[in-house]
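Only a portion of the chains appears, each positioned as in the full assembly.
For clarity, chains are labelled A and B in written order, and residue numbers in each chain start from 1.
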Amino acid sequence: MSVTIRPIEKKDKEVWLHLWAGPGGYLEFYKSKLPEAVSNNTFERFFDESEPVWCGVAVDDKTGKVIGFATYLSHRTTWAIEDYVYLNDLFVSADCRLHGVGRKLIEYVYAEADKLGACRVYWHTQFENHRAQMLYTKVGFKSGFLTYQRPNSK
Amino acid sequence: MSVTIRPIEKKDKEVWLHLWAGPGGYLEFYKSKLPEAVSNNTFERFFDESEPVWCGVAVDDKTGKVIGFATYLSHRTTWAIEDYVYLNDLFVSADCRLHGVGRKLIEYVYAEADKLGACRVYWHTQFENHRAQMLYTKVGFKSGFLTYQRPNSK
């Protein structure tokens, strides 16, 4: 499967929203829903130069169709002068998996993080997501940290 | 032990650097060192209004001494319009532990996050840090996510 990763464009809104929030999509995997206003706001931020929030999409070279995406953002850290890049969301359409698309999206984020001068790229995954971790152990490593959260937060 | 949590002040630099990078301090716990320029830069950011990086310190009411700190920062998320607050570092001097100081520092960060309008507070901890997790399970919950990282990053 030949795939190109490129920055998201405004014309991708419909297909991105479909992959993000549609049936069989990213949010559904997490048994989650988000208000439309949040999804729209996030999409707008990808194109707002004052916002450190970006999105790369995977395009099937044969069909020209967007089949996956990676969103990422940068933020401060107390441990470095440079920013960290957080890979917030990664998704590949179910019928296009096992063809290295996820890996290409992560490598794209690595390259973009280098351009941004970030000194770290990191992401979170659920303990139980073994399918994802089979990829993650190839392109990254488990840092040995887990996440705690304030109760009753969104 | 009666303790007050307040925002760090410029006069706290020496004691903060000691707790942060000195013997028996925070970085030592992580078997880490940081260039002085990073520590200084982080300290400066606490007072820079354009930087979303803050620090609260715990002061022993009896002695007036700074005995602990929590650093935190806010950043975007694709899942909400509001920011998340990340509790980056938490430390209480070894001889002042088991008196609820860590808990008070976390609760201070919760209150500051509310003022900032953040919709989530989260932090990371090492799998093996059972002492810390005995506290964290009281004031927060394990989200079920673990952290992966790009290799060879700082």
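Throughout what follows, contacts are C-beta pairs under 8 Å (C-beta built on N, C-alpha and C of every residue); 3 or more make two chains touch, one makes a residue touch a chain.
Keep in mind that this is a model prediction, so the values were computed, not measured.
Count of copies in the whole complex in this file: 4, from one repeated sequence with 2 chains shown in place.
To be clear about the criterion, only the chains that are shown with their structure count from here on.
Note on chain A versus chain B: their Cα superposition corresponds to a rotation of 180 degrees, in steps of 5.
Averaged Cα coordinates give chain A a centre that lies 27 Å from the centre of chain B.
Interface of chain A with chain B (complex): residues 34, 37-38, 41-42, 45, 51-53, 71, 73, 75-82, 86, 88-89, 110, 113, 119-128, 133, 136, 139-151, 153-154.
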